[in-house]
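Every protein chain except one is present and positioned as in the full complex.
Moving on, here comes subunit A:
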Amino acid sequence: MSRFSERARIFAAAFALSAAAGVTAGFALDTYTGVGRPATPAELKAWDIDVRPDFAGLPKGSGSVAQGEAVWEQKCASCHGTFAESNKVFTPLVGGTTKEDVASGHAAALKRPDYPARTTFMKVATVSTLFDYIRRAMPWNAPKSLSNDEVYAVLAYLLNLAEIVPDDFVLDDRTIRDVQGLMPNRNGMTWSHALWPGTEFSGKPVAPDVQAAPCMKDCKKEVEIGSALPDYALASHGNLADQNRLVGPVRGQVTAASVKAEAGPASPAAIAETAGCLGCHAATTRLVGPSYVEVADKYKGQDVTAKLIAKVRAGGEGVWGSVAMPPQEEIKDEDLKKLLAWILAGAPNK
């Protein structure tokens, strides 16, 4: 609570400063005849979807942890994992926070250089951020398709996974305000820095935090190299000779075999990449979904192309586990056939 009042104080102070500085009220209107038109109330309602930390813009609605779990399994787990801790497609959402963090409002693990992950719940200070983002951008391949109640429910499930709310919790436009006071890193942000152009956050101008001097001669006794690129990493970005011109003062170093791009129609692997398949599938390793080799083995000798086309189009679950594959409606028929032929052949490199 104190954090919010402090924020309000800072904004008020910044406002007073700017008013004193004499920013003039701009009340010009309709400057250019015939350019632009008034937005209708229905249009404003359709697009005005943002939710601020003070919950301005929050729609009415509610959802329980249990309802959220059902939506999660169907629409979210394929990328984020059943417990939102998967690191396969995106960085983990949940993990790294404790009951002590919920009490203090500081994710203590952020102080530890050895701590391996920085999850969303370790970082995010404002619960409004999660509601706003899920509503506008999720699920990944079908943004803005969730109802407000579903957004509340999914967020309730996430808050439960993060051990912020109990199993029987119902999140709604009232209870979300209490949740803000439980966010594990709610006190984890600072605003007094020189990287914002203006004084809205700091209340006064802030000098840059690093002040170097432009020494020109004998600036130090020796040169200490802190880090150099290990040999094995030199080849990690392909053949550098191919990434530099063949004329000029320099050439690129030969670091790997040369790979020339092939012209012509998209390869099956490229189709899979474009359609987003490779987020969950790989040729030989199991990610969220089965590897293509596993798929090829399962259907070996069977004529399953028509069946698999229907499956990819409709999405579904149950064959390889409970994590659902999202429906693929965008991919062209001929591309899908080519893709399936490639998968059923075991996704060969060539």
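In this section, a contact is a pair of C-beta atoms (placed from the backbone, for glycine too) under 8 Å apart; a residue touches a chain by one contact, two chains touch by 3 or more; residues count from 1.
Keep in mind that, in the parts below, contacts and distances are computed from a predicted model.
Asks: Looking at UniProt, which of "Glutamyl-tRNA(Gln) amidotransferase subunit A", "protein-glutamate methylesterase", "N,N'-diacetylchitobiose transport system permease protein" or "Sulfite dehydrogenase" names the chain we cannot see?
Replies: "Sulfite dehydrogenase"
Asks: Of the listed residues A:S147, A:Q253 or A:T285, which contacts the missing chain in the full complex?
Replies: Here the residue in touch with the unshown chain is A:Q253.
Asks: On subunit A, where is the contact patch with the chain that was removed from view?
Replies: Per the touch rule, subunit A residues meeting the hidden chain are 7, 11, 14-15, 18-19, 23-32, 35-39, 43-44, 47-50, 52-54, 56, 88-90, 106-108, 110-111, 113, 118, 120, 123-126, 128-130, 132-133, 136-137, 140, 143-144, 188-191, 193-198, 200-201, 208-220, 223-229, 231, 233-238, 240-255, 258, 261, 273, 276, 278-279.
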